[in-house]
Structures are given as structure tokens and as C-alpha cells.
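To start, the structure under review is shown below, and the notes come after it.
Every protein chain except one is present and positioned as in the full complex.
Chain nomenclature is as follows: A and B, assigned in order of appearance, with residue numbering initiated at 1 for each chain independently.
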Amino acid sequence: MAAATGPSRWHKNISAKVAALPMITTALVVFIGGTAWTVVYSFTNSKLLPREKFVGFAQYDRLWNSSKWLISIENLAIYGAFSLVFSLLIGFLLAALLDQKIRFEDTFRTILLYPFALSFIVTGLAWQWILNPDFGVQEVVRSLGWESFAFDPLYNPEIVIYGILIAGLWQGTGLIMCLMLAGLRGIDEDIWKAAKIDGIPMWKTYIFIVIPMMRGIFITAIVLIASGIIKVYDLVVAQTGGGPGISSEVPAKYVYDAMFLSQNLGQGFAASTMMLLTVIIIVVPWAYLEFGGKRRG
Amino acid sequence: MKSLRVVFAASTALCAATAANATDLEVTHWWTSGGEAAAVAEFAKAFDATGNKWVDGAIAGSGGTARPIMISRITGGDPMGATQFNHGRQAEELVEAGLMRDLTDIAEEGNWKELVFPSSLLDSCTLDGRIYCVPVNIHSPQWLWINNAAFEDNGLAVPTNWDEFVAAAPKLQEAGIVPLAMGQQPWQTTLAFQTLLTALAGPETYTKVFGDKDADVAGGPEMAKVFEAAATARDLAKDSNVQAWNDATNLVITGKAGGQIMGDWAQGEFQVAEQVAGKDYTCLPGLGVNEVIQTGGDAFYFPKVDDEAITAAQGELAKVMMAPATQVAFNLKKGSLPVRGDVDLSAANDCMRKGLDILAKGDIIQGPDQLMSADSLTQVNDLFVEFFNNPEMSAEDAQKQFASIISSAD
Partner (left out) sequence: MGNVTKTSAEVELAPVSHEMTGPRGRKPRKMLSRRNIMIYGTLIVVSLYYLLPLYVMIVTSLKGMPEIRLGNIFSPPVEITFQPWVKAWAEACTGLNCDGLSRGFFNSVRILVPSVILSIAIASVNGYALANWRFKGSETFFTILIVGAFIPYQVMIYPIVIMLREVGLYGSLTGLVIVHTIFGMPILTLLFRNYFASVPQELFKAARVDGAGFWGIYFRIMVPMSLPIFVVAMILQVTGIWNDFLFGVIYTKPDLYPMTVQLNNIVNSTQGVKEYNVNMAATILTGLVPLTIYFISGKLFVRGIAAGAVKG
């Protein structure tokens, strides 16, 4: 084997390297370069245009003294935790249901996936109406006779972030379901047969055999959901504009507003550097263990 | 792409020796609703009549959407021919960086200094004595819109000022009417707050706070009144469950709410619902207390380009925008007020006329974005929004924070 692959190994590696060139360029130039640029300018007082007037940690001081930023982080934590858990749970359950060789699979799959095709702007608008206490769900339930029924998530600062979550899950779970379904379809039929012969109940087969086999899909799904969570912006803008008050602000919106509404690029860059730092602290060790630490057998 | 355009421009420049220059000028703006588009069409028509061609680059949504586009285009080295921008301090940096064209010659030739009224409009376009933008209209946010029937049907007189409005509120509430409609988007809260400020504390206090950044005045008794009034407004609007401003206006039109604090653009909604000013609804500029209006509005800037044909077309457009005929045609469609006092606006409706009268009397103030940097203004606005949405926050606490922001504002 070694003798056979020896002479051609160099060539093979070259092919792989050439093929990976766009990725390498993107990683180095755009992501590393762009990030470094952002971090450098977060130490300046750039306003409308990037300028090299360095002010030390002033932007960071201001950031952590801003109640808007603190609320943003808290909201992101709540939204993120629920969004991650429910997207995975609902996505997997729906995929498992669709994988039962049911009829009308196409119909159901399309129904579950279609929200993903619609823009956030109007998704937000439609949900804003449905959740409006005066003419949405609350009013309908009340008119059916349950006078004290209260469901006004978008108008109650305490629970507004859950109102956004409802729309977020509606929009995003279909795609996760689709991914999971692709994963399930990649599972060998024989595994199911073997499990059946051994008399293992279906739910046990899923939890102990199928899900571990779908590890890659789960990782993809988690990255997809988590990166979506960090970047959540349009949905909030469309549904509440950050309100009532500042109770549904999120970090990405803080960054955007700082950069383009308050025209304080430095502040926006500082906020995004903090976001990035958090991501790096969480993602890099995990990614190293997941992708870098071991060789595929 | 770019080189192609240069070649094209060069060839047109050659032809221009004989024919009138027909230069394409790309104009970016955020006027996209029906009435706005009709107004823009007036500009385009007038500009096309000069032999050039208006290439429309409309992007809805001011600030957040249009600004990154403009700045990217300008810093990317491929600017548009002209672009709308809120005048005031927002474009300052672009001008300082030398990216915007100096229009002083055109302004002097057209005698803008004499014609533009109020003159503060042109001041906002001026940096170090040079003029960099063309103001095109005046929009004022300081209006209270009232549904007459909501009051009359409940045995109340239609209020003529804010205090009467507040006094009548309990009766409206008894009748199941929300006294004050208010959309929950932050900018609407801010608008209401600033309106209360200018109307109740008066233009002098307003200028001291926003213009001079006087922290003592910001913490003083006049401002205390404003925060108290805002607390009252917060209470009057607590049952208003809508998001968009026009949904709030709709509550007023349908009589579900008594009134709304909103800019002069709210008129469009009343007109569409076939309401008659003075009969079905009442408009109170400056909340009927201090009848002042803000001279905010829109302006056009012209990025610097290395292309004579385009530069010439830019100059042409600047002149056209300021021409009396265009001003009248544009502003009638837009529902805003013209920037020069010497034009005839006999077609204006009741509320527009009120605005014109105030303007003629000179009871005007500069908009906060003309007086304060966008950054400081955002901090102020955030505070207003927080205060308005948090009933736990007392007026005293809010005022303290306000004074501290003003003390460090620029």
C-alpha cells in the first residue's frame, strides 16, 4: 500500500490543497482579515467613517455601562437556549414522524419547510398581527367566551422575547427537520431490521443507536441554529423594533444600530468584538476537539 | 463596468460639443410610498427637462437601510450622482473627508442665502462657510392629531391644547376609548417625547438643552414638567396595543383612540380614510401650547466624482431642486412645506396652512439631529424609550439620567 501510494501522494495532496484554496483564502483574508480590522477599529472613536483615532478601551467601557447592551445579552441567552433546544427537539421529532413511511410526506414536508422561504420582514409582520391582543389570537379566544384569556407576548416586556421565539421557531424548524430527515435517510435499513429482531423498542433505537449515528448532522444543525441565534436581527426589527421600550433588544441589533443609526462605528465594532470573543471562547475549544483533535479512523 | 462607464461618459462628453449633454445621473433616495414617489417624479420630470436623465435608485427605509448603502458606495469608489440624506450633523464626516461636492458657487449664483426660508435650513448644509447640500422640504413632527367625534360623542369639547386633552382623558377612558394612541416602535416614543419637550418647555429650553447642552437646564424645573407630562402620556397610552405608527393613526381615525402625537405625514392616513381636516379631525401643531415647528426635512448631497459630464449634471439637478416651480410641485405631492418663502401654495389644505402660518411667523426650531451628534441623540432617545415603557421608572430618576447624558453630549 505504502509503495503504491508513495509516488502519487504528493500529487493527491496538491489536488486537495488546490481544491481547498478558496476556503483557505476566505478563512485567512475575509474572516481573519476582516475580524482583525474590526478589532483594531473597535479601539478608535470612528463615527460615520472608519478613522484611526485611538481611544483605548473607551468604547468597551461605554458598552458595558449600557443597559441596552446588558438587556441584549440577557435576551440572547434566553432566546438562544430555548431556540437551540426546541429547534433540535421539534426538528428531530418531525423528521422522525415523516420518516415513518407515511402518505402525503411531500405535502407535510412542504408545509413544514415553507416558512423558511419567506422573508423575515413579513414573517415578523404576520406574527405581529397574530399575537396582537386586540385582533389576534387573544381576541379570538376571548370572543369564544374565555374572557380572562391573556396572550400578548409582544406587548409585555417580561415575555416579549418568547413572542419572538414563537416566530423564530416557526421560521427555522422546517430546515432543521429537513436536515434531520436527510440524516435519517442516510441510516442503513439493516440497522432498523437488526434492532427489530433484537426486540429493542423504537424510541430506544432512536436514542441509543440512530442519534449517535447522526452526530455529524446534529453538529451541522447546532452550528446552523447557533449562528442564526447570534445573528438574530431582522426578526426582532420586524416584530417589535426592539420594544416595548428596549426589552427585546439583541446584540446584533445593538451592533447594527450603533454602526448605522447612531453613526458610532467604534461602538458597533466594540460590541461585535465582544460577540466574537464569546463565540471564540465557546466554539474554538469545541471545534478543536471535534475537528482537530482526532483523526478519522 | 466602471471603465465602460468612463468610456461611455467620455464619448458623451465628445458629443456634448454639439448636442445638449444627456447625462445619466443616478439618484439615491428613500421615498418609496405612493405620495413620496409621486413627489420624486416631479424632481425627475424637471431634471429630465434639462436634457439629462434621472436614474432612480430608490431604497425604502431611511437611516438603517440607506445609510450603509450610501457610505459603501461612496467609500467603495463608485458613488451615485446624488443622494438624499437627513441634513444636519449626520453627513458632517463625509464632508470633512472631502467626499462631498462643494455647492457654494451654485448656491451663490442662485442666491439661495436670500431665498431659503427659514435660513437655518441652509445653515445645516453649511460647514466652514461652504454649502454642501440642497434642502428640499420641511417636515415637522410636532403635531397632535385628534378625532373630533371621540370627544363630541362623549359630551366633551374638542381639546385645543395638551392640558385640555389630558383633562378630558378620564372620560374617554370611561367610554372605553384609549386617550392616546401610540405605536410601540421606539422612534415613535422618541418623537412624542421630543414633541412634549418643545411644546411644554418651550423653544428656549429646548435650544438650551439640545443646542447648548446645558445640563443645569436639563435638570431644572422646566424639564421636570416635561418628564411629568411624559409620565402622564405613558399612562394615557398604556392600552394602545399597536406597533406601526399608521396603525396608531388608524385607532384615532376609527375613534378607538382620542388622539396621537405624530408628524405631519400622518395627514396622508386621514386623507386616505376620507376625513376632513377641521371637521372630522383636528391638528394641533406644537400640541396647541407652543405653536412651533421643527425645521427638519430632507436634503440632497452630491458626492465628488471625476467626471465632468456628471459634475455638470449634478449642478443642473441642484438648481432644478431649488427652482420655485419644482418646489411647489414637489411639496404639494409630498405633503411637506417648501424651503423657500416666495412660492405660492394656494392648493394647501387646512393643516398644511397652519404649518405655513407658523413658518411665516418664524416660530421655528432646529431639529435635534441638527443640533446634536447622532451618537448623543441615540443615548437621549434610548432613555426616553426606556422611561416610556417602564412604568416603574420615576420622572425624577429619568430626569437625573437625562441631565447626566446632556452634560457629556456633543
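In the analysis below, a contact is a pair of C-beta atoms (placed from the backbone, for glycine too) under 8 Å apart; a residue touches a chain by one contact, two chains touch by 3 or more.
All of these numbers come straight from a predicted model, not from anything done at the bench.
When the full complex is taken into account, the listed residue touching the unshown chain is A:L97, out of A:L97, A:I159 or A:I211. Taking the complete complex into account, A:Y233 is the one of A:F149, A:Y206 or A:Y233 that touches the chain left out.
Touching the chain that is not shown, out of A:V55, A:A150 or A:A182: A:A182 (per the contact rule at the top). The missing chain lies against subunit A, touching residues 4-5, 8, 11-13, 15-17, 19-20, 22-24, 26-35, 37-38, 50, 94, 97-98, 100, 102-119, 121-123, 125-127, 129-130, 132, 134-136, 140, 170, 174-175, 178-179, 181-182, 185-190, 216-217, 219-220, 223-224, 226-227, 230-231, 233, 251-252, 255-256, 259-260, 265, 268-269, 272, 275-276, 279-280, 283-284, 287-288, 291-292, 295-297.
For subunit B, the residues in touch with the chain missing from this view are 1-2, 26, 29-37, 40-41, 44, 54-62, 65, 68-69, 71-73, 75-78, 244-246, 250, 253-254, 263, 265, 268-269, 272-273.
Quick note on the criterion: only the chains that are shown with their structure count from here on.
Centre to centre, using the average C-alpha position, subunit A and subunit B are separated by 37 Å.
Subunit B makes touch with subunit A in their complex at residues 63-64, 67-68, 71, 75, 90-94, 97, 184-187, 189, 241-243, 373-375, 377-378, 382, 385-386, 388-390. The touching residues of subunit A, counted against subunit B in their complex, run 47-49, 67-68, 128, 132-134, 152, 154-155, 157, 239-247, 256-264, 267.
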